[in-house]
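Shown below is the structure under consideration.
Shown here: the complex without one of its protein chains, the others still in place.
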Amino acid sequence: MDNISTWGVWLRHALEVAATMAFTLSGVMVAARSRLDAVGVYAVAFLAAFGGGTLRDLLLDQRPFFWVRHVEYLWGVLALSTAAMLFMRQRHFEPTERAIQVPDALGLGLFAAVGVDVAMAVGMPPLVAVLMGVVTGVFGGVLRDIVCNEIPTAFRDHRPYALCAFAGGWVYLGLDVLAAPEWLALTSTVTIIAGLRLLALWRDWRLPLWQVER
Amino acid sequence: MDNISTWGVWLRHALEVAATMAFTLSGVMVAARSRLDAVGVYAVAFLAAFGGGTLRDLLLDQRPFFWVRHVEYLWGVLALSTAAMLFMRQRHFEPTERAIQVPDALGLGLFAAVGVDVAMAVGMPPLVAVLMGVVTGVFGGVLRDIVCNEIPTAFRDHRPYALCAFAGGWVYLGLDVLAAPEWLALTSTVTIIAGLRLLALWRDWRLPLWQVER
Partner (left out) sequence: MDNISTWGVWLRHALEVAATMAFTLSGVMVAARSRLDAVGVYAVAFLAAFGGGTLRDLLLDQRPFFWVRHVEYLWGVLALSTAAMLFMRQRHFEPTERAIQVPDALGLGLFAAVGVDVAMAVGMPPLVAVLMGVVTGVFGGVLRDIVCNEIPTAFRDHRPYALCAFAGGWVYLGLDVLAAPEWLALTSTVTIIAGLRLLALWRDWRLPLWQVER
């Protein structure tokens, strides 16, 4: 038991690092594409990495924020963004959307599960808890795109992303109601959300589209 | 007296439902025009319906939010957005700006009055209370437009909208200072704001314009 929970802590930590790195790199890529300067790249990287969880904590009135409790993540995002910019300058390395698909999907799963967990801990009703999971997973990217003056990708590219988090959120909620151990709920939810997301990308699933005249 | 207050509760409830429906449909319309996918339509509909009140409550540090206390409104917005998308797909129905002008004007009046009321209840100074009323009525639409990558309509179409809420807010404040009963303050304010707004649309009133070279 002790073994499993140590393993659970380690797993969660590894997922957190992978997710934060993937979200940071997504911020660096979008910012570079929008021709921001170095300050803009840092700002967008921070927003992408911490925006979702921060918005959730603002809405749920939870303090301190993740990045206040774990300042090392702030330093990490600063360092990773700097490294990415240097590498991009020298053309040794170009982070691509494709390269971060797997850590991004894992991050979506982890952030969504954590979001549902935090919301339930403060007594939110089920639908609100699941939506808080979606906000945690998705709004980092939404804020990133808004600052870069683009319509958020999550809202317009017709590939299931927020929807995977929404579906997985209900799974987490159900496992919690059934009093499943936390490590099981966490790993199942991350597996389901990341699995759905990667399956959707692989099989090229599309959300329904409709035509509208202006 | 009891009769009037029951009637007041019923009226407020009816206004709330009408306003939320109008703001939801405005979100669906703007999102569809911006070619968002289904997830984007839901997100923008939520922002349009609940964004103003949520921002007010964040600024005033009030919890729980309206949509946490009344989760049925979240389900309602989900259902209405789904229905609107299905109908729009089959061309049976096209929500138009014109069709929601009356409930939107009523919603502006109601949300502004409620915003002033909440702000005064936590002891805000008069100008801040009136501005909180404006925020409640207007910022749902502002956030909706920002996410859709447009300059907020409320800030650029030269037709009085926020201004009606601002004027009506002072009326509500005055009636409250005079200790008018709440139902009277509420109905008067909604009548004045919605009346001003519809009059402005009907008579095509314009805010002053000026030319600026770049």
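As written, the chain order gives the labels A and B, with residue 1 at the start of each chain.
Just so it is clear, a residue touches a chain if its C-beta (ideal position, glycine included) is under 8 Å from a C-beta of that chain, and two chains touch if they have at least 3 such contacts.
Bear in mind that the values here come from a model prediction, so they are computed numbers and not experimental data.
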Cross-chain touch to the chain not pictured, restricted to A:Arg35, A:Arg98 or A:Arg203, is A:Arg35
From the listed residues A:Met88, A:Val102, A:Ala167 or A:Ala180, report the one that touches the chain absent from this view.
A:Met88
May I ask which residue of B:Val102, B:Val128, B:Ala180 or B:Leu198 touches the chain that does not appear here?
B:Val128
Check each of A:Val128, A:Ile146 or A:Ala185 against the chain that is not shown and name the one that touches it.
A:Ile146
Tell me where the left-out chain touches subunit B, residue by residue.
58-59, 61, 124-125, 127-128, 131, 142, 146, 149-152, 154-158, 160-163, 207-210, 212, 214
Touching the absent chain: which residues on subunit A qualify?
31-40, 43-44, 54, 58, 61, 63, 65, 67-68, 71, 74-75, 85, 88-89, 146-149
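One rule holds in what follows: only the chains that are shown with their structure count from here on.
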Distance between the centres, which are taken as Cα means, of subunit B and subunit A, whole angstrom
31
